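Let me begin by handing over the structure; questions about it come next.
All protein chains but one are shown in place.
Should a chain be cited, it is by its letter among A, B and C, assigned in written order, with residues numbered from 1 in that chain.
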Amino acid sequence: MIGTMREAAQNLQNAFVREWKKDGGKTVGYSCTFIPEEIIHAAGLLPFRLRGIGTTSMSIGDSYFGAVNCSLPKCILQLAGQGSYTFLDGAIITNGCDSMRRLEECWRKASEDHRGTLPEYYEYFSVPHKSVDYSVEFYEEELRNMVGTLERHFRCTVSEQSLKKSISLYNKGRTLLQKLDELRFGRDVPISGEDAMAVLIAAHAMPQERFIEMLEGVIEGLGKAPSVSGGKKRLMLMGSASDDMDFIHVIEEAGAIVVADTVCYGSRTYSALVDEESDPLHALSSHYLKHSICPRMLGYYRTRLSYVMDLIRKARVDGVILQNVRFCDLHGSENGIFERDLEAAGIPCMRLEREYGPLTETGRISMRIDAFMERISTHCSSIGETTSDAARTRQQTI
Amino acid sequence: MIAAGCDVGSLTTKAVILNNARLLGHALVRSSFNPEKSASEVMEKALASARLTMDDISLCVGTGYGRERIGFVKKTVSEISCHAKGAHFLQPSIRTIIDIGGQDCKAIRLDAKGEIVKFITNDKCASGTGRFLEVMAKLLGLELGELGRISGQATHPITLASTCTVWAQAEVIMHLNEGMPKADLAAGINEAMAARVAILARSVGIEQDVCMTGGVAKNPGVVEAMEKQLGVPMRRLRLDPQLMGALGAAVFARERLGVS
Amino acid sequence: MKRETREYNLDWMLWSSVVSGSKVMDGTDKEYQALLRLIPNFRGIIDTILRQGEPGRLFMKMGAEYLDDIKAVHEKGKKLCFGTFVASKDLFYAFDNVVPAWAEILTVFATMMMRKGTAEYMDYCCEAGFTETSCSAQRGSVGAYLAGLAEKPDFLVCGAPGICDTNANAMQFMSEYLDIPLFQLTFPSNLTGRRITDYQRKDYRALIAFVEEHAGSRLDEDRLRSVLAEHRRQDEIINEIFDLTRLKPCPMPPIFNLFLYAGRLQSSGRKSLTALLESMLRVVRENAKAGRAGTVSGRERARLLMCYIDHYTTDGRFWQWVDSQDISLLPTLIFTFFNRGINYAEERQDQTYEIDTSTMDAMIDSLADINSRMPMVKQLRGPYDAAGMWREDLFCMTRLMKPDFAVYLGSMGCRNSYGVNKLIQRDAERFGLPTLLLFADAFDDRVASWEFCVEKISEFMHVRGIVS
Partner (left out) sequence: MYVAGCDVGSLSAKAVIMKDDNIVASHIMFARPEPSESARVVMEETLRKVGLSMEDIACCVGTGYGRNAIPFAQACESEIACHGKAAQWLKPQVRMVIDIGGQDAKAIRVDETGTVVRYAYNDRCASGTGRFLEVMAGAMGIDIEAMGDISAQAREPVTLSNQCVVFAETEIISLINAGRELPDIVGGLHRALSHRVASLARSIELEGEITMTGGVAKNRGMFTALEEALGVKLVRMDTDPQIIGAVGAALMARQTAAGNG
């Protein structure tokens, strides 16, 4: 079962998407976790999280984006321009982060040079950057517009009923993912971080119904599975978006196991459930704005820190990898504060800057991971300790 | 029991042989494209200098970029840990290490027990690595060793505007053509190097004693520029700083063997 | 950071330089020359400014007033509000105990006046753990604050979320690093429409509540009214100056550009700015009457539109160079403020703001509207080619001011403009405007030296036949 999910996670147009398309289903790509899949689903469409995997060139990405833009949207643009995304019938871009929102224009422009590579339904929605009453209200209105444009374009209706049904379906998926987390958090972990990542990615790359079905099987199987964590250090991955299983593989090869993450494409989407009682659009707007741990919500660092601390405790994390894609402002800068605060709490951290895209710099990455593993093995920090050397020495440093 | 460490770096390969705390032999060769070959070559040389054979070595630990490919090595440790180990072994008061090798540079902070508290490595661009200096030395027609010594004679060090190694090269050529004295150029180059690395070093948090390791530590121009930049003295080590990684590896091997 | 750098405070250093700079003209020419020799590092820029006569002197005095407030804020028993230039100043001047200091303005001062620019402060940001790839406009001064080399702000106000991540991050980082409360003003991606206006007005009221809380005083209606009235007067003068810049040759001296936007960004609503603007208008009018260009020689060889921002490094030699080449510098694109009646907004009044001082509510709404049209806030919040965004503004300016060519210059940290500058260049070229993308950093000459920039601009003018 995990093998099937890996297949789905490693290929853009995977078997499930092909099957969906074969039956005449329509697919809508979306750029960021702030777009409720529920709405797309309720419109009878397959929501597909945009990704940039398997690029071997940037010749299209670089001719629209600038040299200082993050490689994730560039890779997506590259794939789009190459025609790898022609299976999409629609795409929704938001102002997630600056580089990502510029994908909207770049893709639109690229399609003038590379004809037929822009989905017919192509929309930009504006997600507020704070979660207060008036921004929730504002976003609700944006979501209403989204419903409207989907209905008009795909000639469907999104009723309150269908929305509620989708919400409850996706809530079920979230609950199962939380269950998976519980297994990963236990002393004996039955699943490698690499496999867990495959599951998390697959959640947004296939019909949710199918995903739930398979995940139920996976969880059942894992209940009886032997531990794969014996004697390994437990790591958590934080920072920029990462859907690269090879990257997790390199980390785990150094003798670690990744038991938790806070990254986009990873476990950013299911820490809380959407309220099923109130008005669905309001519930979605409020859920997506209030439960995200993405630093694009500026001014909520403290909330995120306490979430992360909680996760570290629950997952018995020995060390944290704070990685960011080069030119990722949001995570690049937040990682700096996280490093300070987590180290002060006695949690060893390692910062790592990398490129999104095919993992070829394994040598350098694994050298660092090795060193980090050596550091936490000798250090043997446990979360209970309050002040570490790091915290104490900070006062004395220049 | 005799322990050895072998460090297959991007530019040079180093080996150190230890008997307890006593240094029996060491060697350094230029890395070839075949790390296995470089490793055996350097090991042979080190063994020869210690008048030993491979059979005398109870354990050899490998480190460096090519560490996974050394045939005679049973265990590998990352360079970061090895530099820390080696420096702490020689000088327990060391708290901050700045290691500049051929292809990267690292800042490492240790606690009193010699354990790593934090480290940062640079990996964005070749400026700020030993390679930068090599390119420049070649340009000036100087030996690597001279680049550091001659910069002491500078009166008006130049300022390099470009950070890119390749463009900086063009800039230096321009100054050369203007007839600028080599000492001033060398000093400017060393200062540029120190300035770039100092940022890295400061972000790990400088705590005294500070030392430099890696090949670039043999360049007194950079070491002095670094002292100026950071405003702290660089502690000189009792052994060739370029050997630090190999020494650390040997110390690891020795610990592994249960010698304390 | 070097020990020497740590010995001086940034705000103190800027203050002392600008204050002495503002006084050098008070003496005789001989004294002036002697004094210039004492300030070798920023002799060029001071001379370029002061050579403008009265406007130059008033500009320096305005800067001195601004920096004096900042440097002595706590001595004077006031609160320091630190933020980014995308939030308008008027609100803060309406509190009698709040002094606003804006990151980019301090960076620009320091970039132009200090020998090595702000390199060490920028690097200090990385040392503190802040990402080195972020925008140099903030890092240049924020680094000094992180290092404790300036009066510590009492609260932070940022208007960049939704406009610019890196800018917003700088404030978030600073807030966490120094433990200072932060308010973030946010903006939806569109500019006009009832929903948008409503959102912004609500957000602005939340800002006022925040400022009142941290300043420990209430927003004073009368003070606000007088600030806004002054602002309105300033807008009128600016409207006339902008109208005159359409003339060929352009009667406005190149450096007036700096005066215009720096003035608006640091002192809008203050008397010192009105005095400066009046004086500038007199000069521009005279040149226009005489049919002279604003350049020192009075000639115009080409008209340049900086389609993003200007270049500040290396002693501010940008303006000197432009002037020496007889190039007229048209109003820098991003520093347009969109007040009602301004010429570039002729056919799109809905994109402008209007100041209504009738009631407190009307005034607050006006403030919110001013703020949502601040530089960058207007042009970069949404898709570059949507209504009211970068592309439209560029084309409107081009039609109106008739530049011969445009140059894009920004910062290496600028995801937003780098994300679309190739597209905008493409559109501009189709529109008939030769456009050069300069790969350099306006605040950091370590990316590319000023000499490199000059070479590239000259080459462009030559190859594209803008000058023969």
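Just so we're on the same page, a contact is a pair of C-beta atoms (placed from the backbone, for glycine too) under 8 Å apart; a residue touches a chain by one contact, two chains touch by 3 or more.
Since the model is a prediction, treat every value here as computed from it, not as a measurement.
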Legend entry - Chain not shown, its touching partners among those shown: A, B, C
Legend entry - Which of B:Met1, B:Leu23 or B:Leu176 contacts the chain that the document leaves out: B:Leu176
Legend entry - Contact partner of the left-out chain, one of B:Ala126, B:Leu200, B:Met226 or B:Ala250: B:Ala126
Inset, instruction - Taking the full complex into account, find the residue in B:Asn20, B:Asn34 or B:Thr53 that is in contact with the omitted chain. - result: B:Asn34
Legend entry - Residues belonging to subunit A that touch the chain removed from view: 56-64, 67, 113, 355, 357-361, 363
Legend entry - Where the missing chain touches subunit C, by residue: 422, 425-426, 429, 437, 439, 447-448, 459, 462-465
Inset, instruction - Pick out the residues on subunit B that sit against the missing chain. - result: 10, 33-35, 65-66, 69, 103, 123-126, 129, 131, 162, 164-167, 170, 173, 176-177
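Basically, only the chains that are shown with their structure count from here on.
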Legend entry - B-C or A-C, whichever has more C-beta pairs in contact: A-C
Legend entry - Cα-centroid distance, subunit A relative to subunit B, in whole angstrom: 39
Inset, instruction - Enumerate the residues of subunit B that touch no fewer than two other chains. - result: 202, 231
Legend entry - Numbers and ranges of subunit A residues touching at least 2 other chains: 326
Legend entry - Of all residues in subunit B, those that touch subunit C in their complex: 161, 163, 199, 202-203, 228-229, 231
Inset, instruction - Enumerate the contact residues on subunit B facing subunit A in the complex. - result: 65, 76-81, 104, 109, 111, 115-121, 123-124, 202, 205-207, 230-232
Inset, instruction - In the complex, go through subunit A and note every residue touching subunit B. - result: 326, 343, 350-351, 353, 361, 363-364, 367-368, 370-371, 374-375, 378-379, 389-390, 393-394, 396-398
